[in-house]
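Here the complex is missing a single protein chain, while all its other protein chains stay put.
In this document, chain identifiers A, B, C, D and E correspond to the written order of the chains, with residue numbering beginning at 1 in each.
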Amino acid sequence: MENFIRLWQDSGIYHLQSGQFIMLLVGFLLLFFAIRKGFEPLLLVPIGFGCILSNVPGAGLSFTAFESALAFGHMDVYQALAQTLGAAQDVTAAELAELYKNASTAVQVQAHRVATDYGFSDGMLYVFYKVAIASGAAPLIIFMGVGAMTDFGPLLANPKTLFLGAAAQFGIFATVLGAVGLSSMGLMDFSIADAAAIGIIGGADGPTAIYVASILAPDLLGAIAVAAYSYMALVPLIQPPIMRALTTKADRQIKMQQLREVSKREKILFPLVLLVLVALFLPSAAALLGMFCFGNLLRECGVVTRLSETAQNALINITTIFLGLAVGSKLAADKFLDPKTLGILVLGMLAFAIGTAMGVLVAKFMNLLSKNKINPLIGSAGVSAVPMAARVSNKVGLETDPHNYLLMHAMGPNVAGVIGSAVAAGVMISMVSAMG
Amino acid sequence: MENFIRLWQDSGIYHLQSGQFIMLLVGFLLLFFAIRKGFEPLLLVPIGFGCILSNVPGAGLSFTAFESALAFGHMDVYQALAQTLGAAQDVTAAELAELYKNASTAVQVQAHRVATDYGFSDGMLYVFYKVAIASGAAPLIIFMGVGAMTDFGPLLANPKTLFLGAAAQFGIFATVLGAVGLSSMGLMDFSIADAAAIGIIGGADGPTAIYVASILAPDLLGAIAVAAYSYMALVPLIQPPIMRALTTKADRQIKMQQLREVSKREKILFPLVLLVLVALFLPSAAALLGMFCFGNLLRECGVVTRLSETAQNALINITTIFLGLAVGSKLAADKFLDPKTLGILVLGMLAFAIGTAMGVLVAKFMNLLSKNKINPLIGSAGVSAVPMAARVSNKVGLETDPHNYLLMHAMGPNVAGVIGSAVAAGVMISMVSAMG
Amino acid sequence: MENFIRLWQDSGIYHLQSGQFIMLLVGFLLLFFAIRKGFEPLLLVPIGFGCILSNVPGAGLSFTAFESALAFGHMDVYQALAQTLGAAQDVTAAELAELYKNASTAVQVQAHRVATDYGFSDGMLYVFYKVAIASGAAPLIIFMGVGAMTDFGPLLANPKTLFLGAAAQFGIFATVLGAVGLSSMGLMDFSIADAAAIGIIGGADGPTAIYVASILAPDLLGAIAVAAYSYMALVPLIQPPIMRALTTKADRQIKMQQLREVSKREKILFPLVLLVLVALFLPSAAALLGMFCFGNLLRECGVVTRLSETAQNALINITTIFLGLAVGSKLAADKFLDPKTLGILVLGMLAFAIGTAMGVLVAKFMNLLSKNKINPLIGSAGVSAVPMAARVSNKVGLETDPHNYLLMHAMGPNVAGVIGSAVAAGVMISMVSAMG
Amino acid sequence: MQQGVDLMLYGMGTVVVFLAILVVFTTLMSRVVQRFFAEPDVQAAPVRMVESDQGRVDARLLAVIKSALDQHRAKRR
Amino acid sequence: MQQGVDLMLYGMGTVVVFLAILVVFTTLMSRVVQRFFAEPDVQAAPVRMVESDQGRVDARLLAVIKSALDQHRAKRR
Partner (left out) sequence: MQQGVDLMLYGMGTVVVFLAILVVFTTLMSRVVQRFFAEPDVQAAPVRMVESDQGRVDARLLAVIKSALDQHRAKRR
């Protein structure tokens, strides 16, 4: 009988809390959008599944050994942890968690070992998180793979479009200001680091957003990653109204010069030029842009095809699987079901919208200065969201003139936006660390 | 001259002990069976090779830094370790090992550092073991890959066959009881955790067996993995006599209804249904079955083909290589050459036989209750051992009626057996941890 | 304004030191040779890129958390580290670094945690180094892949050529003696461990050189790896003059007997025979040669094709990417721009030349004893540098007699050279550790 | 010994009960899908069936060769 | 709040300035390559252009099939 009680107490239903129940629904919703609606399925299928796994009640798959000890431990382990963390013997779990958070690394390691001595261990998803994200490795490896998949030809044929990639990053910084503003008005409680991590959603680049969030605001990582990938998938809904509102029919009909052919050598040299500029002016972006340039050099140099193919296939796929599950581990109820998440979703949407608008407007502004006219519809592609945003530019262009194919032209600002948001990431990491 | 002596003392022959010699032979035997007889070569080639490597005398490839210090260190490191572990200065290696085993994690870490300071380091195979198995990662990743390779179509067309997958797991629990019985009779010395880990051999599923053994009985892992894979390879010898003995000719001639076609949506929803039930009722199996369902969802959802293919190829192959070598590291002489191993081999065989019998008998019993008759030969496939056991059902069926193809019908209980043993694994881990 | 100053102080130019500038040039030079001249691009592209990344001023990508704290930290972290390392409060960075180097592992771990508490973390390239090289894993995995790519057929058809693979390793040991000699003359300052690691350049085998250097002389690893791969690429320039000088026209015209066909079974048994001999006589080479034999067995046994293909493709490619970048992390200015590097480059070249000469001479000597004449041009292939050196033998042979194809004959000593240098690596690691 | 019996009874019990529940829910799920969400699959099916239709193999062969060529070109780049 | 404004001004400024510098250097690099290092690429170009030339597809098809066969043989080994 005792065993039946234990089995029942071990069952998920016994442990199920309303928060976990909601998060399970969120997980299934993400899977539904990913599978049925095709929302960035490569990431949202693993993230959604990770979300469900990390909210399995009583399993603690996303817990550290210490968190497991708090959640499932009895008196004995509480007392041992209390001693390690310097608390009274009748301490509560919440107090222990608070003490742990403020303890030095050395004490945290000790507490971890105490939990281990009592038979608790890190959950599977936490292990994936530690190895893939906390180490910084997974987003960087994916960025390398993205580099190996990126063709800078259209950008090199028309380097001016880099300005559009810069302009669209305004969405990032406007959102940072918005997040700080909400906090100063007392509506939200975002630190400057949180604000920066939220802003990067406007960069419309998944690995960059995850990388920044893992450094500046690990607790918000789940919500930020979900917002970033969801809005990237929603680009075909978010952007067109803004693009139409800010352009005249004449604007949208502008035909652009055909792009010149770009030589192999230029393509080989471009990642190296970018690398040198990063090295000289922006070392804080060296990890992100360095790996991106490395991937692109593997692709273009033509002598390491096998490495390039592995970076584009086996390696990026493996990393994506674990990155997605690891992001899911940050979708535990107590972290995600917070008013902050609502703020993040609203601000993230704003960031996309502002970035889109700014890209279009700067394109129009550039037309005032130059005689090689740019169709302002390609400005919106500067947010990145490769290649979705470029396709949106093309589609909206075709609505007005069915013979005006903008796709290749839009690929320039599109990949420029990837560089732009990586630069923004570097600046923010550097500045926020100094402000800290 | 001194150097010659050192070279000689460094040579393997100088260090060779009879135990290691026997284990080298065991390693070659495993390779022989794997290569010449085709016994589960994907696992037994790496395991056999790992066995040989871990028994290279004087190399210590499967030793931790601490174990290396004990095996190859001199007076100085012994004294330093004695101080760390709180022993007298004239301590022996065996005493130090015993003290280490009972020490807290913190003290073990300290002892490891002392060994490092004296120039000892973890052996290659131990590193593989730590990363691949002790972390729990490798069996789970392989289970994900198995999920991505599994077609639940035949099971969905005839869900009743899940009962056969349940029935065959009786082999597991009967063996647990047997192991406990042997111990209570004083013939063996298995703890309840050991017994559970041995029983899981009857689950006829490699990654499940390794996962359970790594948690409940790491010292027996080598023998358990070898037994599990060997008996899976021996299924065509073990099962047919039992199947023939328990069925009449009329039983074996039963023709089953052709399986209906299963829609894509059912295949997508099945891993999610399973996941929800695991989440609600069996959180202790969430890691294993969660990864299995994840792999299957990657396969069926149709929108992440590149992830599914990587999970089925590069990722599972890489993991298999290291898992196999790591299992080999647990085949060091002092761990494998133990009366327990003999017990494990006998009990494991029993588990297979009982599981097979129970699967057949329950199939016959189900025929008493239902009018849609089941050919009881497919009951034996419930042990899992995918797809070997299903092929055996088919082959034995063809012996009696050369036009009665049972393969697809047997795939239902076959994959049900994978779920069944993962459930059994979850229950046992949960119950044994609580008993501990 | 303050922010502008900070941005400027964060910029790379502000931090740029002449050493880093030179190393950036070295990195680009390596890329140029790899991409434009085809010098071992699979390794030199990642190494060159890693070199550039690790010398990005102000980024500290190859720093540990402790090194970052020293480089970028302020008074507060210095004082905390001084306390941990037991130094005075007005300690300098150089003094702290020195204290750290001589501290016990336990104290080093403590210092690392202090740096972590102050917000410093391990740089990306250092993480890659720790995981890929310091663990010993990457060179061993690559060696497994090389094993899986190696066909021992030509060697088995003519086992005598193993002697040529032995002879060419004389380059290794002559160079060790040279390095020790230079040190005893006071021209250089190489320890015996340094000398051994430098000598292994003459083994003309990348993973072996990196493996040995990572164990015996991690500080010299960058220069040694660069020298090894560069000279391997330069084999077509280094070897022919030596080969011509040491042979007569009659020597070079020797036609060799056609190689017999080698059966599958011999190919399966060869790695096992080698493994047994390593186990019995040379346990210190068990890790390297064990993995090599394992890869070769995967290839030849014919029952694990999927593992063999993964070892030859996805796995070796992934490992190569990280190994290359990690080697680059050892090309930081303060480690590479040292008179020692010049010594390494000169000695490495010498090692190649001596190995080549010895291979040719021993081939001529063997012709005095045997009636099955060997064309001494294949002796030079004994250095390994697979398959470049064998091609060079073939090419020089064709110069003298356009119908004398030596390629397959040269593959024997070529793969024998891989075994030879792995044996040499094992002996040296074992002897030097004992001398330490 | 008692522990062994416990493990067997409750363990085997859980396995059987869990798989029984799974049978129920799987059957339920299949019925729901077949009754209420069947159409799109019926529509999708023919499209997929065509893939194994011999009549279109020629077009598909062309596509395969084209993709092989593309890949090959990509590699030669 | 001040921090937010700072982050926006200096952050956005850096992005614009950095990408402007990148425009300059990229343009410069392209010009230098096109003017001084163009020939080999011009020579190489036609070879590559031919790849999309329909006239040579037959020869290339043969090559593709040959390489497929080689790969296949290698795998059967």
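In the analysis below, a contact is a pair of C-beta atoms (placed from the backbone, for glycine too) under 8 Å apart; a residue touches a chain by one contact, two chains touch by 3 or more.
These numbers were taken from a predicted model, which means no experiment stands behind them.
**Q** Quick one: which of C:31, C:91, C:232 or C:428 touches the chain that's been left out?
**A** Checking each option in C:31, C:91, C:232 or C:428, the one touching the absent chain turns out to be C:428.
**Q** Please identify which residue in C:82, C:180 or C:374 touches the non-displayed chain.
**A** Reading the full complex, the residue touching the unseen chain is C:180.
**Q** Check each of C:35, C:156 or C:301 against the chain that is not shown and name the one that touches it.
**A** Checking each option in C:35, C:156 or C:301, the one touching the absent chain turns out to be C:156.
**Q** Residue by residue, what part of subunit C touches the chain that was omitted?
**A** 155-156, 159-160, 162-163, 165-167, 169-170, 172-174, 176-177, 179-181, 184, 192, 195-196, 261-266, 269-270, 273-274, 277, 281-282, 416, 419-420, 423-424, 427-428, 431-432, 435
Convention: only the chains that are shown with their structure count from here on.
**Q** Could you work out how far the Cα centre of subunit B sits from that of subunit E, in whole Å?
**A** Centres of subunit B and subunit E (C-alpha means) sit 48 Å apart.
**Q** Taking the mean of the CA coordinates per chain, how far is subunit C from subunit E in Å?
**A** One centre to the other, that is 31 Å.
**Q** On a C-alpha centroid basis, what's the spacing between subunit B and subunit C, in Å?
**A** 37
**Q** Counting only residues that touch at least two other chains, what does the list for subunit E look like?
**A** In subunit E, residues 6, 10, 14 touch at least two other chains, as defined above.
**Q** Would you give the residues of subunit A that are in contact with at least 2 other chains, written as numbers and ranges?
**A** Residue numbers touching two or more other chains: 3, 7, 281-282, 302, 313-314, 427, 431.
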